[in-house]
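Right, one structure below, let's go through it.
One protein chain is absent from this view; the other protein chains keep their places.
Note that the chains take the letters A, B, C and D in the order they are written out, and that residue 1 is the start of every chain.
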Amino acid sequence: MSIISVNDLAVSFGSGNDLKQVVKSVAFEVAPGETFGLVGESGCGKSTVLGALAGRIKGWSGAVSIDGDMVGPKRSRAQLAKQQMVFQDPFGSLHPRHTIGRTLLEPLEIHGLDRRQERVEQVLRDVGLPPGFRHRFPHQLSGGQRQRVAIARALILEPKILLLDEPTSALDVSIQAEILNLLKDLRERSKLTYILVSHDMAVIAHLCNRVAVMQDGVFVEIATRKQLLEGGVQHSYTKTLLDGSRGYIPHPR
Amino acid sequence: MPEQSKPILSVKNMSVQFPTLSGVVNAVKNVRFDVGREKVGIIGESGSGKSTTGRAIMRLQPDTARVVADEMRFEDVDLLAASEADMRAIRGSRISMILQDPKYSLNPVMTVGEQIAETVILHERLGKKAARERTLAMLERVNIRDPQRVFNLYPHEVSGGMGQRIMISMMLISSPSLIIADEPTSALDVTVRQQVLSILDDLITERNIGLIFISHDLNLVKSFCDRVIIMYAGRIVETIDAARLDEATHPYTRGLLEALPSLDHPRDRLEVLKRQASWAEA
Amino acid sequence: MSISQTSGNAPAGGRAALGALRKVTASFAVILTTLLGLLVITFVVGRMVPADPVIAVIGDQADHETYERVYKEMGLDQPLYVQFATYLGNVAHLDFGQSHVTKHPVASDLARVFPATLELATLATIIGAGFGIPLGIISAVRKGTWVDHLARIVGLLGHSTPIFWLGTIVILVFYAKFGLIPGSGRLDVYNEGLVEGPTNSILVDAILAGEWEVFWDALLHVAAPALILGYAAMAYLSRMSRSFMLEQLRQEYVLTAKAKGLGQRAIVWRHAFRNIRVQLLTIVTLAYCGLLDGTVLIETVFAWPGLGQYLTSALFFADMNAVLGSVLLIGIISIAINLLSDLTYRFLDPRTR
Amino acid sequence: ATPKDQLVIATNMSSMRGLDPNELNQLESAEIVANLYERLIVLSADDITKPQPGIAESWTVSDDGKTFTFKIRSGVTFHSGNPLTAKDVEWSLRRLVKLGLAPSVDLRQWGITDKNVDELIKATDDATVVLQTPEVWNPNLILFSLASFSTSILDSQLLAKNEKNGDMGREFLQTNDAGSGPYSLRTWRVNDLLISDAFKDYWQGAPKMRRVILRHMPESSGQRLQLEAGDVDVATRLSSTDLAAIEAGGKADIQKTPGFGFYYLALNQKDEILSKPKVREAFRYLIDYDGLANTVMKYYGIKQQTIIPGGLPGASTDNPYKLDIDKAKQLLAEAGYPDGFSKVYYATPVTPEYEVAQSLQANAAKAGIKLDLQGGDHIGKFRNREFEIFSARTGERLPDPHAVLASYATNPNNADDAKLSGLIAWRSAWEVPKDIQDMVTAAAHETDQEKRAVLYAKINKAYLDASPALITSFQRTDAKAVRKEVKGYVGHSTWLTRWDTVSKGK
């Protein structure tokens, strides 16, 4: 039984002469508790797939079912709450003039949930931040701390699925490690399902069970973690990406 | 070759300070390093002072910044004593700088050819025509296939990889002896990165010049550079041969290495850096 | 190879032409709706104005029958929408009707007053931009220094001084006291009627007719009002240039240029300035359009027979046709200028080509 | 400096309504028309109540007083070269009535309508025109009317040639002239400039000034500076301080030409409070006559609290009222308003009317009357009786008391639907006492000048005693500044200032 099932997903932007198909007939399934990776080069459509799943992008076609529920481009509040998204840039994903507390309270207000203070404190604890941070503004936090807040905001509605769009690519190695560990812990603790977008094969291999390799809007390969680590991938593009993650390879003169 | 071993750049006890509302920020503290005809990487976490160091060498720090040092010598020039006019003559002709993102680092309303040619017109007093010739040759050198056409393109009409190659031609056209590259490839895709780096690598080797390569990608610095300087909180905590980076001893460097997820040595949990106050004082 | 390229390009070229055509049609539709909107609002507001057009024509003491007769004659007994439709129909035939006050056809009145304003506003814009833009740029380059402060105060003073006051003071000092400038109006009486040219812009007509004495006289007359107006426009232009330039100087490419060894002058004028040309063009356009309709006070002080005066007095005498015609003209002109500057953008900014 | 043979007049053209004599209604245009055209009768500026021959060489009035026969001067030509004949006179006077525009009241008030005009005005031969009136009027009233700019003689042949859709040449006349006067129109640029050239073949000889130029100068200070610098010969729209300064400067003379109209205050009689005679009376004590006379009104008016303008039969120099707040308070208390009241007060925001209004507002406040002064154009509301208090000024064009009295003191039907909106008494909803109205009518029909003068003196007194709803404070004067070297430019009370009498010399 899969918690996410995507069939024939296609997304295009623009209209008329400028119509551009960005994602072309993509299909995949994700089992509950699984972490599914998406990797590919800039502009290949990773974020777009995520956006369609999250309900952010409306102009898509295909069949998407989330938690056994067929969803369309327009979502109800309850449907929206089932999956939440974490963005790449921790500097742009928090409202610069809202305190952390306000940022975390807002989803609770929207969904009319109770025990608000309690929940805020709980979720801050979950992501490893002291409760005093509620009074701070984003510019007073480090990148890693902000990303934790962003994760906390996603978690506060108790979703089943987290959609992670390059959650660590703007962070330093040391901070990245903290966030990756946190994501692992949360996954265990709350039985979460992840879809993780990254361009770093090492990060994907560290966290994901399976990964879809995307090029120009299509999946060229879906590989397992084992295949990545042991070099058992099929597609040449996947291999290039794997090599790139290892650093610079001087070309023979 | 004794000439070879003599450092091109020698920096002794350089500090950079920014006065701010809440006091003076010491962005760089007493750093000391030499650069010869080699590729020196500078790594460190964000805010550790890498870019500030690079800019201070070219005296391109913001107006508010204060740079002090015991010595800053570039070849035969005392950078501390040089006038602004001296510096202008040095910049672009003897020391060049490659910036991170070609999208923003090129003037959007000038053709790329014009921007490259400007360097030689300025420093070598070449005529328009000669400058154009030189530019076309340089473009060819960085593996651009149709230089005539590219010469007349505007920055928004070229891809990221091509843009970075244009940036490289612009900065290398006057044959500088030192290049400072501040994260030259972090805006590029993995595949493009390879191409750009190999062009840079070739040019450096071919011309036998020095490179300061600023990056926060450990794997990249390890595989690309000859020597690595590791910075933490404005200080150099360690300098080590790139090949021996894995054997680094400083706990900060070790921490960085262990925090890195790796395809070759998968780990279930990553080590988290435990910062110590003493690193910042060392 | 070359064949396949041409055959591949042909439909693309055709599509581009089609796209351009569609763009032209679209912008034409936009212009029409804007003009229509302008007219509707003007018409409605004009009818709301308490001034009674009939009384404006017949005077306060006329009796009721005269009032009724003229009321009908002016078509005011028709429902509003009929009046408006009639007006639109006339406009479509390029007939703007007759001014109730001057009794001239509005079109001929406009042909006379508009060139006067155009002359004034053009010179003022040239002066404002000629001083304002360099001032703003110097200010930006020297941000925070006394040069910056001084430049800003000088610029802002022009923006904050009541124009009618400044105008009268200038007349008092430079005309009455020192006799350095001619008084009000466009020409000395001696030169009146010497050129009655095709454009109604005395400067241009005098050149066309080769009447240099008239030309210099006209130039002397326009100097003071144009300088004052230009000074007022300067503040806006210099402030905006300053902030545009500051923004450019923060850009990464400026660092690149510095790293190449360029000096400040080259960076400012060769690199940054090119980047703000489009924005400058926009604000100069805006300032120009603003001046076209904002000359009311200066025209009054200097007895300059321009559009501003014509429009305000028409408004006060509820001279609807004159008001509608003037507003329409200003609307058309500002749209035309904007279109023109749009075209120039494409030329100046490669990204919009 | 201005050229020796040209006259430059600074004026405000923004309210100029074209140059068709049968259409315009406004002072600046009238002065121009006065010089482009000629009329049967001339009223000279220094003796304005004495009709003198113009285009009519002579005239006779029938014994029954209803038929006027005019002998037309021969040898007069229009600017077009056409000779001026009785036909032109007939055509012009009929045109005035038939067009029925504002100035047509000059003839229509005597009972001549577009129905009967072809009967009543006739050219019997090339040199004779006969005009009949349905009723007997004092002959001066008719003759004065024929001296008005509206009865100018137009070139009927020229206009016939330039007629469009039966408009009797209206369109042509907007930008051209068709007159026989000493000057012909050369250029007229709206709100800018008007140039007129001397008419060489003028029957009284070509005027001295080769050219007269009118320049639009809306600012008083501008006019003053140009006048003082000698770039302008005559300035016509000056503020009182500028006039005072010019007078002190000694380079120019100030001409105060009395006009036949008043600055008035209208109290709407449909308003309960304002209709109380004591309240009306109280307002008379709230005007600072002397203060205003020395400041704001110094050049704009002559203190005149009675209804007949100075210089006309029956006029009085008595001014019984002065500013007296206590007296006003007392009157208000007697009327039952010891604590005052508040009213909306409309006044046009132009000099000096607005200053007068503000002064009244301040004094009324001291007496407990709160006036909410609103500037803007409220004539329409006044005409429709939709106001509480209103003030403005009038300008009648007949040098005869009847012109003022007809408007201020007759109101044959005070009903709303009577729509006698030409009469300011009706606009104020004032039931003018019957006896006053009867005397006004009688005086107009009275042919004996002596008796008339007595009657007017009586009316003047009765009006003052009636505590009228229309309170007059100052008689209008029009002040102009004329440079000393300009001779013969004489302001005319009925707006017909002549330029052909002007000469310049040291």
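Please note the rule applied: a contact is a pair of C-beta atoms (placed from the backbone, for glycine too) under 8 Å apart; a residue touches a chain by one contact, two chains touch by 3 or more.
Keep this in mind: contacts and distances are computed from a predicted model.
**Q** I want to check something: the complex is missing a chain, and I'd like its UniProt protein name from "ABC transmembrane type-1 domain-containing protein", "proton-translocating NAD(P)(+) transhydrogenase", "Dipeptide transport system permease DppC" or "Dihydroorotate dehydrogenase B (NAD(+)), electron transfer subunit".
**A** "Dipeptide transport system permease DppC"
**Q** Can you list the shown chains that the omitted chain is in contact with?
**A** A, B, C, D
**Q** Which residue from C:V189, C:A259, C:V278 or C:I330 sits in contact with the chain not drawn here?
**A** C:I330
**Q** Where the complex has a chain not shown, which of A:V11, A:L80, A:I175 or A:L242 is the residue touching it?
**A** Considering all chains, including the one not shown, the answer is A:L80.
**Q** Tell me which of D:P3, D:G65, D:G230 or D:G291 is the one touching the absent chain.
**A** D:G291
**Q** Which residue among D:S104, D:S239, D:Q255 or D:S391 touches the omitted chain?
**A** D:S239
**Q** With the full complex in mind, choose from A:V23, A:L124 or A:L157 the residue touching the hidden chain.
**A** Residue touching the chain left out of view: A:L157.
**Q** Contacts of chain B with the missing chain: which residues?
**A** Residue positions of chain B that touch the missing chain: 21-22.
**Q** Touching the missing chain, which residues of chain D?
**A** 219-221, 224-225, 239, 241-242, 244-245, 288, 291-292, 294-296, 348-349, 351, 354-355, 357-359, 361-363, 365, 372-377
**Q** Contact with the hidden chain only, please: which chain C residues?
**A** Counting only chain C, the missing chain is touched by 30, 33-34, 37-38, 41-42, 45-46, 48-51, 149, 152-153, 156-157, 159-162, 164-165, 168, 172, 235, 239, 243, 246-247, 250, 289-290, 292-294, 296-297, 311-312, 315-316, 323, 327, 330-331, 334-335.
One rule holds for everything that comes next: only the chains that are shown with their structure count from here on.
**Q** Chains in contact with chain B and with chain D: which ones?
**A** C
**Q** To reach chain C from chain A by way of touching chains, what is the minimum number of steps?
**A** 2
**Q** What are the residues of chain D that contact at least two other chains?
**A** none
**Q** Is the chain-to-chain touch network here best called a line, a ring, a star, complete, or other?
**A** Line.
**Q** What are the touching chain pairs in this one?
**A** Those chain pairs satisfying the definition are A-B, B-C, C-D.
**Q** Would you pull the chain C residues touching chain D in the complex into a rising list?
**A** Its residues touching chain D are 50-52, 55, 57-67, 69-70, 99, 101-104, 109, 112-113, 116, 168, 171-172, 175-176, 179, 182-186, 188-190, 192-193, 196, 300-303, 305, 309-310, 313, 316-318.
**Q** Under the stated contact criterion, what part of chain C meets chain B in this complex?
**A** Residue positions touching the partner: 251-253, 255-263, 266, 270-271, 274-275, 277, 348-351.
**Q** Considering the complex alone, what residue numbers of chain B touch chain C?
**A** Within the complex, chain B touches chain C at residues 58, 60, 88-93, 96-97, 99, 101, 104-110, 118-119, 122-123, 154, 156-157, 167, 170-171.
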